[in-house]
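A single protein chain has been omitted from the complex, and every remaining protein chain is retained in its original position.
Letters A and B mark the chains as written, and numbering starts fresh at 1 in each.
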Amino acid sequence: MDNTKPESKTTEGFLPFYTNAFDRVFISVVILIGIHLLWLRFMEPALPIELATILSLVIGFFVVRRG
Amino acid sequence: MSRTQRQRAWGYFGAYAFWIFMTLLTLIPIWWMLVVSMRTRVELFGRPNLMLSRIYLENYSNVLTDSTFQRYMTNSLVVSTANALLVMILALLATYALSRYKLAGRDNIFFWLITNRMAPPAAFLLPLYIMFTRTFRIGNWTLFDTQLGLILLYCVFNLPFAIWLLKGVVDGIPIELDDAAMIDGAGLWGVLRHVIIPLAAPGLAVTGILSWIFAWNEYLFAANLTSVVARTITTALAEFVTVTGTNWGELAAMSMVTLVPSAIIVIFAQRYIVMGLTFGAVKE
Partner (left out) sequence: MRNPRVGWALLSPTLVILLIFGFAPFLYVLFVGFNQWNVFSAADGLVFNGLDNFRRLVFDDDFLHSVGLTARFAIFAIGSEVVLGFVLAQMLTRDFPGRSLFRIIHTFPLMVAPIAVGAIWRLLVIPGFGPVPFFLDRWLDLTYQIGTYPDQALMTSVLMDIWHWTPFVTLTMLAGLSSIPREPVEQAKVDGANRLQVFWYVTLPFLRPVLLTTIFIRIMDAIRTVDEVWMLAGGGPGTRFTGIYIWRVVFPRTDYGYGSSISLITLYLTIVLCWLLFIAISGRRKGEVE
């Protein structure tokens, strides 16, 4: 494959590889699902799941804007 | 004998010893299947004998003369051939589009296509079953238990794989050749016919062969989305285990028979398989 960078707009963010907007949304969704699953396993009875949603939305927002 | 000649002789010897060993490992399971297929039920038990004691063909004749088996075999041939052809055509068009046109997010498309192949089949059977029996329905006709249904469904795992195979091949064809043909007045079809297809022929061949083999070998979908008319040969294999209290001799005979068509194809197309499987390793 000869394309080192995807052609769609890429940004220089903190992630260790070139990403376009779609990639960053995908990464946020992956993080969102991961956090929720871990939360269900380790945190849930003590802390409600909504906290996980808020946490992952914040991280997701950060990834999409700065990734 | 000179030193280099002696070295070469030892090299040959080592290579042959290695290959004979590997060949034995490869063939023992198939050989055992052949042995089992030529035994009666009683002969199978007791001390395992890896030698073929006699040629006993009743298992084969039982299988081959069975009209159900003949129907299954025809279905399998039709489904896998049609699927392989369809996959070759669609994959060629899709790959050409992904390789030559600046489509928005084509990297993403390329990756997300292959995720179709990742789905664990068991849970996806249910929506497919509903779709086949209820959604696609014209009067009394449904997609369930038809060859067409299987042909289209097998595209889900074969098409992405085919596009992945072909992408490297088409990327390896210099775009200048396309341009030259276009300047000579060739349209899209002209370019495909006179430039892409001839140059991508080995890749296309291996795509077709592997799709054919995957379709021929598929079991889970065929077993659950057909009932009588369109059943394929692999479902018959499984039926031997569950329904008839496992008649190992006939099971082995049938496995041998299902091997034959793919064996023929692979032997004749051996050359293309290696030429075509480059996955984009060719860089100019």
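What to note about this one:
Convention: a residue touches a chain if its C-beta (ideal position, glycine included) is under 8 Å from a C-beta of that chain, and two chains touch if they have at least 3 such contacts.
Predicted model, so just to flag it, every value in this text is computed and none were measured.
For the chain excluded from display, the touched partners among the shown chains of the whole complex are A, B.
Of the listed residues B:M38, B:V63, B:V79 or B:A94, the one in contact with the hidden chain in the full complex is B:A94.
Listed residues B:L50, B:I138 or B:V228: the one in touch with the omitted chain is B:L50.
Across B:M33, B:L77 or B:L177, the residue that sits in touch with the chain not pictured is B:M33. Across B:A119, B:A180 or B:I197, the residue that sits in touch with the chain not pictured is B:A119. Residue-level contact of subunit A with the missing chain is found at 1, 3-6, 16-19, 26, 30, 33, 36-37, 40-41, 44, 49. Listed here are the subunit B residues that touch the chain not shown: 12, 15-16, 18-19, 22-23, 25-27, 29-30, 32-33, 36, 44-48, 50, 90-91, 93-94, 96-98, 100-104, 107, 109, 111, 113-128, 130-131, 152-153, 155-156, 159-161, 163-164, 168, 179, 182, 188, 213, 216-217, 219-220, 234, 237-238, 241, 248, 251-252, 255, 258-259, 262-263, 265-267, 270, 273-282.
Quick note on the criterion: only the chains that are shown with their structure count from here on.
Distance between chain centres (mean CA atoms), subunit A to subunit B: 37 Å.
Residues of subunit A that touch subunit B in their complex: 1-3, 6-8, 20, 22-23.
Those residues of subunit B that touch subunit A in the shared complex are 102, 104-108, 167-168, 171, 280, 283.
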